[in-house]
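Missing here is one protein chain; the remaining ones are kept as they sit in the complex.
Here is chain A:
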Amino acid sequence: MNAAPQFEPAAGDTVLAARNIVKSYGGTHALKGVNFDIRRGEVTTLFGENGAGKSTLMKILSGVETPTSGSIELDGRPVVFSSTVDARDRGISIIHQELSLAPNLSVRDNIFMGRELRGATGLDFAEEARQTRMLMVDLEEDIDPMTLVQDLRLGQQQIVEIARALSVDSRILIMDEPTSALSATEVEVLFKVIRDLTARGVSIVYISHHLEEALQITDHAVVLRDGTITATGKAKNIDLEWIVRNMVGENFDLGSPPTGYAFGDVALSIDDVSIADVSGSDRLVVDRLSLDVRAGEIVCIYGLMGAGRTELLECVAGRLPVTGGRVLLEGDDISRLSIAERINRGLVLVPEDRQRDGLVQTMTVGANLSLASIGAFVKGMLLSRSQERSLIDGTIRDVRVKTAGAGAPIGSLSGGNQQKVVIGKMLTTDPKVMLLDEPSRGIDVGAKAEVFRLLGERAAQGLAVVFSTSEVAECLGIAHRIIVMRRGRISAQFGADVTKEQIMAASGEAVLV
């Protein structure tokens, strides 16, 4: 596939480099001038919290996305990748965090998708199957090439994804969270494969949330925070504490828990709730979890990806059905109510993905803000425009949305202000309990602080707040109580005086001694 390069750099030389890469999505800057080197025959590990920009950087290096500014150098010469195929032809391949397999096709067809082997008469299926079998032997996995991908469990699908990247014979292999669904033995095998590859001169970029695991394989560590590289170091000079310190940052004030009032009665009670996996496996994504939240209390749920945070919040809000257990709002069982009925009773959700679930892109800022409470302005049959208007203007002031006016298109706002619109929209329904799934995702530090301050103010007025996060620093801001979720269960509960290390240890991310 890749043309053999004339000039073979020695081990440790830079093969691929990102120079001053900036990537913006509308108002948010995912990467702010990043320099990143990939060295020949080494494993470079990229550390960083969710939203730090790791995946964005990898997508740029593999041709999935183009940078807003900055350049990429391959073997010291600037290159522009027009597509992933272009990048692959130059020897760069990527294992995506989200699986990119076609579930309706066989393992063999997935591995050779887009670069099928030609034989004398049409495609050479036999050769494809033979190579697939060899890859599976390498990966010590007993998977028949003709098995449909949809019949494999998630970990095996990830193996297929890895096999596909290996089959291309790349010089540079980017692995974005390759082990999230793998068992411990499978991880061992993968690491053996990685060492084989580096010995042959292949460069690896490795990304993982499991810091200890990543530390085992890494030669060179790079830490990314808020779109900037904060530290780099050789494996022998670094330890877990160093990584955590640089990942999380120190001077990051997200406020403190509001005080000076007593909590009210239990507002939300999650009672022994289980939630089945949507994809149909027997696994419970949330496993007999119980949690009480009082009026005025702010509870933070921390957990890694796949810990079940999103499912829990969506279930409480009514989007997912409970498999077992009950959800009580002020003592009433609401487990069978629709989303709208729960909103009427005072339980609202600010969803994780505000583009997909939070905003109606075709409507104005004002229409988005009044959407949840629009039924309240109906006089006779018609809407009272003046009432709607004053509610919208009041909310814009209240949650401090920076906008040209209620008539501005929602897309004209920055990520942080869009998030405030989603929160403001739900606040107009006068809720008693507000759930927020990763409210700080994709917004900058200033907006984060503002969002948390807003939540603190509302909690002091008696709102029960439950928010989830995958950034440790955010647990240490306004939350009165921190819940750590791991594999669908609560693995630890802390007060506001907890340390980052304790939280990360409970989540299974890092065990510090």
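Keep in mind that, in the parts below, a residue touches a chain if its C-beta (ideal position, glycine included) is under 8 Å from a C-beta of that chain, and two chains touch if they have at least 3 such contacts; residues count from 1.
Here is the rule we use: contacts and distances are computed from a predicted model.
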item	value
"4Fe-4S ferredoxin", "Ca-activated chloride channel family protein", "RNA polymerase ECF family sigma subunit" or "Sugar ABC transporter permease" - which is the UniProt name of the missing chain	"Sugar ABC transporter permease"
Per the touch definition above, residue among A:Val80, A:Met113 or A:Val378 touching the missing chain	A:Val378
Of A:Arg77, A:Arg118, A:Lys236 or A:Arg356, the residue in touch with the unshown chain	A:Arg356
Full-complex contact with the absent chain, from A:Ser62, A:Thr310 or A:Thr429	A:Thr429
Contact set of chain A toward the excluded chain (per top definition)	24-27, 278, 317, 319, 339-340, 343-344, 349, 351, 355-364, 366-367, 370-372, 374-375, 377-378, 381-383, 385, 402-409, 411-414, 417, 425-426, 429
